[in-house]
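Complex shown without one protein chain; remaining protein chains in place.
And then subunit A:
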Amino acid sequence: MIENLVEITSDQLLGEITKAKVEGYRFVTASCADNGDDTIDVIYHFDRDYGMKNFKITVKKGEEVPSISKVIFSAVLVENEMKELFGLNITGIVIDYGGHMLLSEEELGSPFLRQQITIEQRGGKQ
């Protein structure tokens, strides 16, 4: 149902993003979704003259994903957000908040993932 969706690998990501930018596409945002297994989908949304182009990569949890912020600076915030909320291992973000743009020290890691450990041991009590 999504128009102009292209599935690529994370190795192709920077090349495709750079090409889209050169072709005049505007970066809209990126969306992240947990597939419920050990993979995560990341979709990068672009627009040109109100027509969208979307690049989708599927990565294993913990697998490195190159940051696109060197090519598109406005991806800085969304990349930090995906890194914190989904634990996506994005490397080389131009401004990296180190996992604390939204979350504080006390928060559980990756709260938007479907599977997470919800029982914490605090002071010897569970």
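Everything that follows uses one rule, which is that a contact is a pair of C-beta atoms (placed from the backbone, for glycine too) under 8 Å apart; a residue touches a chain by one contact, two chains touch by 3 or more; residues count from 1.
As a convention for this text, contacts and distances are computed from a predicted model.
Candidate names were "Protein ImuA", "ABC transporter", "Ni,Fe-hydrogenase III large subunit" or "L-arabinose transport system permease protein AraP", and the UniProt protein name of the unshown chain is "Ni,Fe-hydrogenase III large subunit". Of the options A:Leu13, A:Ile57 or A:Val78, the residue whose C-beta touches the omitted chain is A:Val78. Among A:Cys32, A:Val65 or A:Ile90, the one in contact with the hidden chain is A:Cys32. Residue positions on subunit A in contact with the hidden chain: 1-3, 26-29, 31-34, 43, 45, 50, 52, 54, 72-74, 76-78, 95, 97, 100-104, 111-112, in rising order.
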